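Excluded from the complex is one protein chain; the other protein chains are retained at their positions.
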Amino acid sequence: MNTATTTVNGHAGHHDGGHHPTGILRWLTTTNHKDIGTMYLSFALIMFFVGGIMILAVRAELFSPGLQLMQPEFFNQLIGVHALVMIFAALMPAATGFANWQIPLMIGAPDMALPRLNNWGFWLLPPAAILLTMPFVLALFGIGDGAIATGWTFYAPLSVQGGIGVDFAIFAVHILGISSILGSINIIVTIFNMRAPGMTMMKLPLFCWGWLITAFLLIATIPVLAGAVTMLLTDRHFGTHFFNAAGGGDPILFQHLFWFFGHPEVYILLLPVWGLMPHVLATFSRKPTYGYRGQVYGFIAIGILSVIVWAHHFFTAGMPVPALLYFMYSTMAISLPLAVLFFCWIATMWRGSMSFETPMLFAVGFIVLFGIAGLTGLVLADVAADAQYHHSYFVVAHFHYALFAGGIMGVMTGVYYWLPKWTGRMYSETLGKWHFWLTVLSFNLTFMPQFFLGLAGMPRRIPDYALQFAEFNAISTVGSFILGLSQLLFAWNIIQCARGRGAPAESRAWEGAEGLEWELSSPPPHHSWEVQPQVK
Amino acid sequence: MKRLAAPALALGALQPAAAFADYQWNFPKPVTPIARDTLNIHNEFMLVITVLFVVVFAIMIYSMVKHRKSVGHEPAKFSGPTGKLQWFWVLVPFGMLLFIDFVLMGIPAFHAVIEMEDTKTRADMVIKVTGLQWKWQYEYPDDGIKFMSNMTTPPEQIANQGAKGEHYLLEVDNPLVLPVGKKVRVLLTATDVIHTWWVPQFGVKRDAIPGFIRETWVKIEEPGTYRGQCAELCGKGHGFMPVVVKALPEAEYAAWRDAKKTELAQAAAGAERAWSKDELMAQGKEVYAKQCAVCHQPEGQGLPPAFPALAGSKIVTGPLLSKDGKLLPDSHVDRVLNGKPGTAMQAFKGTLNDVELAAVITYERNALGNAKGDMIQPAQIKLLR
Partner (left out) sequence: MVDQFTDDELARRRAAGRRLAWALGAAVLALYVIGFFIQR
C-alpha cells in the first residue's frame, strides 16, 4: 500500500475547550469517536475480567473429581454466562472499540458518519450486561433460580425448560444485537462515505476491510439470531411450538437458526483481528504488507463461505448423507482463503528487518496458536472423526485456540500496537513482554491438555468427571489460574498509560509504522482530521 | 506470578498415582469397524496437520532468526509475487492444500461417512435408546425387553465423603447388553431435552432428539464392558448419565435375553394381585431413590423453584382419584403418569411399570413428611393408562 499524506494535522486539541460537558455527563452524551472507542474498550476490559472470574470458578471446580465448590446447576450457569460475556460483552465490544478509534483516523475522516447513533450503540451495552448477569444476584435474594443454564447456545428444548435466567439472556442478546447492528451500520456508512479524497477502496487499510466484512456479516446474521431467540421466547411464554415436536415443531430448527448466526460469529470475532495483523507485521518487519489484494479477496471469500457452512456445528444431530458431505467439503474449503492469509502474514515477515516489541510478539504468538486452531478445525470438518471430537473437550480446546489465541490475543496485539497512539504514552515494554510470555505459556498449559481430554473421551460441560481425566484437568486448572492472573499485568500496563505514566509517544510511535493514523499527534486532537488528508 | 504457580503445581502432583496409569494421549482402543476407521483417519489427519504445522512454522522461525533488525538485515521492498517463477511458488502451497483437503483427507472421509450412515444394510437386530433427564432407557423391540439404566455412583462419592470407586460416574445398574459380532441398528430418541449417546470405543456419537428418531449402528468385535457418557448438555444431571454397554458372546447374550424376559414377565404379573401398603412402601422407597430423588431430593424438600418440594406439596396431598376412580387433571397421579409439559417433570407411565408407579405414588403420599394414609393399587394404575 502506498498511502502518504500531503497535509499533516498540526492543530492540537484546542477546539474542545469549554463547550463540552464534563464528568459523567461528558461520557453519557459524547459523540466523539475516540471517547466512544475508549468506552467500548474499557467496557470490554472489565467484562473480560468478569467472564474470566466465572471460568476460573469453573476450573477450580474441575481441579479434581467430585463436587467441591458448587452444585451442577450453578456450574451450568457459569459456563453459559462465561461464553456469552466473553463473546458479546468482551470480544465484540473490543473490536468495535478498535473500529471507533481507528477507522476515522485511518481513512482520514473527522469522526464516524453517524456520531449520535454511535453513542447509542455503546450505551446499550451496559444495560445488556446487567440483564445477563442480574439473575445471579436475584437468585441471592431468592428470586428465580439463577442465570441461563443452557450453555451459550440456548439449545431448545432445554432452554424452553429453563428458568427466568433464559428470559434475561434472551433480552440481553436482543439488546446486544441491536448494539452490534447500530455499530455495523455506522462502520459501513463511514467507510463508504467518509474516506479522504484519493483513498479508493483498494487503498483502504486492511483493518478497515476486515471490519467492513464483519459489519456485513453482523447485519446478515444478527437478525437471524434475534429471530431464533424471539421464537424461543414465544415458545416459552406464548404457547407457540417452533421447537416442540409435540406441536409440530422441530428442536433442530433452533440449531440451524442459531448456527446460521453462530458460525459467521466466529469470523465476526476474527476478521477485525485478521485486519489489524498485517499492519502490525508490516510495521515490525519494516516492509510493505504482502499480498494486499489477496488478503482483501481472502476476507471476502471467508465472509461468503462463513454463511454456508453452519451445520458442521451439529453433525451428530444426524442429517442426510448428501447434507453431511456438503457441509464437510464446504467447511474444508474455508482452509483455502485462510491459507492465503497465513501465507501473506509470513510473506510479510519474510526478508524484512524484524524487531520484537510486545505487539509483534503477540502477533507471532497469534499466528502460531491460531494455526493450531485452523488445523484442528480442518480435522473437525471430517464428519466421521467429528463423531469422536464433537461435544468433547477437543472442541473446547479447538475453539479456545481460535477465540482466545485468535481473538483475544489478536485484540491484545492491537491494544499494544495502538496504545501509544491513543494515550500518547509508551507502555512498559518489560511488563508487556512478561505479559506475553506468561499468557502464551499458561494458555497452552490450560488448553493443550484439553485436546487430550477430548480424545480420551471427556464430554464438555460436565461438572464432575471420571477418574482417568484427573491429571489433565488438574494441569489445565493450574494453567488457567496463571493465565487469569497474568492478565492483571495487561490491565496494569493499560491503566498506567491512561494515567499518563510512561515515556511520551511520538506521532509515529513505531519506527516502521505506515498509514494515516501515524500522521496525527499521539494522542490525536479532539477532532481527528479537521483538514482532510490526501492520499496519493 | 511464578511464586503463585509453584504451590499449585505441587497440588497437581498430589493426584492419586493409581489413576496415572490411565493417562491417555489418543482415542481409547477401538472395538467396532467404525471406531477403527475413525482412529485411522484421526491418526492420518494428525500426522498431516503436524507436518503442515512444522513446515509452515519452520519457515517462519527461520525468517524470524535470519531477518531481524538486530542482526542488521535490510528489509526487502516486495509486496506481492512478481514474475512467473514467484507466482508458481505462491500457487504450489495452495495446490498442496487443495490436494490435502479434498483428496488426502476428503476421500477417506467420504468412505467413512458412507459406512457410518449405512445403518440398514444387513442389520442383525434393532435396539431403541431413549434419553431422559438423567438416565437412559433401552428397549429391544423384537424381544419385548425394556428397562432403565441409572447411574449407581453413590452421592457420598460425588460429595467427596467416601473413596471414589474405579468406575466413578461411569457405572450403572442395568447396562445395555449386546451380542458380539452382530450389526446392531441403534434408534435414538428422547422424551424431554436433547441428549447424546456416546461410547468412545465404538466411535459412535449421536443425538437423541425428543419427538424424532435418529439412528446409528454398532458391531462390537470383542466382549467386554464399554463406558461412555451423555455428551449434550441436558440440565443439571448432564454429568451423571453414563452409558454402559456390556458386550457378550452370542450364547451368553441369548441366555441373558431369556432370563431378562422371564424377569420382566414376573414383574408385570405382579400388577394383577392386590399389594399391601407395606409392600408398596418398600418398593416405592427404592423407586423414589432411583427416579425422583435427583430433582425432588432424598427428603422430598425439592430444589425450588425449578424442582418443587414434595413434602407438604398441595398436589401430593390432594385427592388421589375422582369419586368414580377416574384420573383428576393436575392431580398427583396425573403428574406422575403424564408429567408436566415444558418442565423437567416427565411422563413416567412410559418408563415405569404399574407396580413401580403405584408404589412410588403410595410412597410419596405416606413418606417424605406426608401422611395421607391412602394408597393406590397396581391394578388401578393399569386401568388409568
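The first chain written gets the first letter, and so on, giving A and B; residue counts start at 1 in each chain.
Please note the rule applied: a contact is a pair of C-beta atoms (placed from the backbone, for glycine too) under 8 Å apart; a residue touches a chain by one contact, two chains touch by 3 or more.
In this text, all values refer to a predicted model and were calculated from it rather than measured experimentally.
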item	value
Visible contact partners (per top-of-document touch definition) of the missing chain	A
Touch criterion as defined above, residue of A:S64, A:T153 or A:N186 at the omitted chain	A:N186
Residues in chain A touching the chain absent from view	113-114, 117, 181, 184-186, 188-190, 192-194, 197-198, 219-220, 222-224, 226-227, 230-231, 250, 253, 531-532, 534
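As a working rule, only the chains that are shown with their structure count from here on.
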item	value
Footprint of chain B on chain A - complex, ascending	1, 63-68, 71-73, 76, 144-145, 149-151, 155, 157-158, 160-161, 163, 236, 244-246, 250-252, 285-294, 314, 316-318, 321, 324-325, 328-329, 332-333, 335-336, 339-340, 342-343, 346, 349-356, 364, 367-368, 371-372, 375-376, 378-379, 382-385, 387-388, 390-392, 434, 438, 452, 455-457, 459-468, 470-471, 474-475, 477-478, 481-482, 485-486
Touching residues (chain side chain B, partner chain A) in the complex	1, 4-5, 8-9, 11-12, 15-16, 19-20, 22-28, 34, 37-38, 41-42, 45-46, 49, 52-53, 56-57, 59-60, 63-64, 67-70, 73-81, 90, 93-94, 97-98, 101-102, 105-106, 109-110, 112-114, 116-117, 157-160, 164, 166-170, 192-194, 196, 198, 200, 203-207, 209-212, 214-216, 227-240, 303-306, 341-344
